[in-house]
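Handing you a structure now.
Right after this comes subunit A.
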Amino acid sequence: MGAGMMKSLILHLAVLVLLFLLQFVISDYAILTLTRMMVLGIFASGFNILFGYTGLLSLGHAMFFGAGVYAAGLPIYHFGWSVPLAFVFAIFMSFVAAVIIGVIALRTVRDSFMILTLMLAQAGYLAILYFNRETGGSEGLTMPQASRSFDFLGLTIDLTDAATRYNIAVLLLAITIVVSFILIQGRYGRLFNAIRENEARTEMLGYNVLTAKLFSFTVSGTIAGMAGAAYAILFGYIGATFAGIQYSIEALLFTLLGGAGTLLGPLLGSILMTTLIDRLSEVTSAYFLFLGLILIALTLWFPKGLLGTIKEKWLPWLT
Partner candidate 1 sequence: MAASLEVIGFDTFYGQSQALREFSIRLEGGKVLCLLGRNGAGKTTALKSIMGIIPPRKGKLLIDGNDLSEKPAYEIPKHGIGYVPQGRRLFSELTVRENLEIGLLTRSTGKQALEHALSYFPVLRERINQVSGTLSGGEQTMLAIARALCIEPSVLMLDEPTEGLMPSAIAAIRDVVIKLRDEGKAILLVEQRVDAVIPVADTVAFMDHGEIRETVAIDVLKDNPALLQKYVGV
Partner candidate 2 sequence: MADVTFLKTKDLKCHFGGIKAVDGVDFTLEKGEIRAIIGPNGAGKSTFVSLLSGRTEATAGEVEFLGENVTRLPAYKRVRRGIAYTFQITNIYKDFPVIENVAIAVQSRLSNSGEKTGAGRIRAEAEKVLARVGLSQFAERKAGELAYGHQRLLEVGMGLALQPELLILDEPTQGLSDSEVSDFCDLVKEIAQNATILLIEHNMDVVMTLAGRITVLNQGRILAEGSPEDIRANRAVQDAYLGRGDE
């Protein structure tokens, strides 16, 4: 293991430990909102595997987040499945969805890929509305009280408890970061980067680029789906908005702000952006104005985002 990789590993572990420790010092509200930021950070991390590392810009990643939300929430709501079972099932379903969508979407490139993913996500969103008797449509469904706590390995886990939710989010974030770290440090990381940088050349070096892209797409979609499933079980509500365009764009925004192609970038972006919106909403109703301005500013002056710029200027070993 190289020194850079070691440093990077230590940094990431330190961030995770810090996130765990924070719960002992921050305010109740910070715990609640940081929980949500972490879940959305996981979503953006999944998006980042595809966008930041492999160079494929999907404008429809909310469809996987939404797939996770519904694949976890519907069995709990309709069939009374236990939460862990529904969670695992949702991850599996997101995986299946990602494979199928990936096979279709990866037939296109660049502009077409972006528009196609946008269209497919829109179709998914409309499907949720269409099957409103099952999904609750735009009104959504509130998870039954019974599902808000469950027994797992002899422990009673109460999802209405803020600290419990926070720790589950930290755990899932840790899993995401560690899995991504291993993936990106390994040979797939090199391959993804190569594809992002120069697809034609990579193919001529003997790589099956399409398979690699599909792999990236699948990992990305599955992580996004896991985030969606976590959202459903942790916050107890599922609704069509979570599959809407807004959420696809948020994933992009978090990633761009924090730094595409860095493991912690999406989380950082999620924390900063959510905090910013939360602050601004006390002052103005048009807080999305700033979201727009930040997007434009990022593309103009900060295409690498915060951590991306730091990585370029000071910490080249950052993963």
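We take it that a contact is a pair of C-beta atoms (placed from the backbone, for glycine too) under 8 Å apart; a residue touches a chain by one contact, two chains touch by 3 or more; residues count from 1.
The candidate set was assembled so that all candidates are chains of the complex that A comes from, given by their letters.
This one's a predicted model, so the numbers in the text were calculated from it and none came from an experiment.
Looking at 1 or 2, the chain of this complex that touches subunit A is the one numbered 2. Listing the residues of subunit A that touch candidate 2 in their complex gives 1-2, 5, 185, 187, 190-191, 193-194, 197-198, 200-209.
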